[in-house]
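For this view, one protein chain was removed and the others were kept in their places.
This part shows chain A:
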Amino acid sequence: MAAPHSSDLQTRLRLYFLSLLASLIQVRFLPQWRRWRELHKHKTAMAALLLGGSEKGSTKERLLSTLDDLEVLCRELIEMLALSRNQKLPQSGEENQILDLLIQRDGEFQELMKLAFEQGKVHEEMQLLHKEVEKRDSDIQQLQKQLKDAEHMLATAVYQAKEKLKSIDKARKGAISSEELIKYAHRISASNAVCAPLTWVPGDPRRPYPTDLEMRSGLLGTMSNLPTNGVNGHLPGDALAAGRLPDVLAPQYPWQSSDMSMNMLPPSHSNDFLLDPPGHNKENEDDVEVMSTDSSSSSSDSD
């Protein structure tokens, strides 16, 4: 039973010494181990940088990261140097490694600074491009506005032109010869003048003012839907009493209705006005001539 006991004790003693040795090693080499871990971290970061792992970040991030690395490396180097100076220890290879890393990172930092300045120049160009884009945008908007205005104006002009064409077509369809128009103008000036024709005698239906029948046949009468056949005869009393008005006095004036044309009239009266009493055609034309001169002279006199 003694042999197992002694072996157990030996095992325990071995374990104790081993743990003691491990703790001594840890206490002695802990700062160096920490430094080594830091260095390893830097080496890993450097490898990532060389492999292009941090190329994806912005230049600012890379600059700040490199600056952080530089600061850590500077601090480590100075601490190690100070420690070795104080403890009079010979320089280890770690200091050289850190120095190499520091030099490498410093070079990278300068390259990054150059890149940053170049990016600053590119940024200025981009600002100019931005301004140019804004200017083009405003130009395009202004041009679009002008085009819209022009389109509106042209649309209005086209609409008005179409309306005018419609009215021209309408006028062409219901064309009245100029001679008829002139005759009608003469008739108006003859019957609505302030002075009676020379040949006027009592019983002549012509009046120096529009008769009721004419008023009813006119535009205002049409708009008010007044009967135009002269019911209750508002014709002049003397004309009615004398019974001199012919049957053809029915209010059918070719110039007052576009539907009627002169072709509907009898051939003998195609160029005459129905209101005119029969047998006065030639005379009336003469009267018209006289009346027109009278009315013009009278109007000039009245003025």
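Following the convention adopted for this analysis, a residue touches a chain if its C-beta (ideal position, glycine included) is under 8 Å from a C-beta of that chain, and two chains touch if they have at least 3 such contacts; residues count from 1.
We adopt the following convention: contacts and distances are computed from a predicted model.
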item: Candidate names "Serine/threonine-protein kinase STK11", "Mediator of RNA polymerase II transcription subunit 9", "Trafficking protein particle complex subunit 2-like protein" or "CobQ/CobB/MinD/ParA nucleotide binding domain-containing protein"; UniProt protein name, chain not shown; value: "Mediator of RNA polymerase II transcription subunit 9"
item: Hidden partner chain, touching residue among A:D8, A:E132, A:D149 or A:E163; value: A:E132
item: Selected residue (touches chain absent from view) among A:L9, A:V122 or A:A161; value: A:V122
item: Absent chain, residues of chain A that touch it; value: 55-60, 63-64, 67, 70-71, 74, 77-78, 81-82, 85, 102-103, 106, 109-110, 113-126, 129-130, 132-133, 136-137, 139-140, 143-144, 147, 150-151
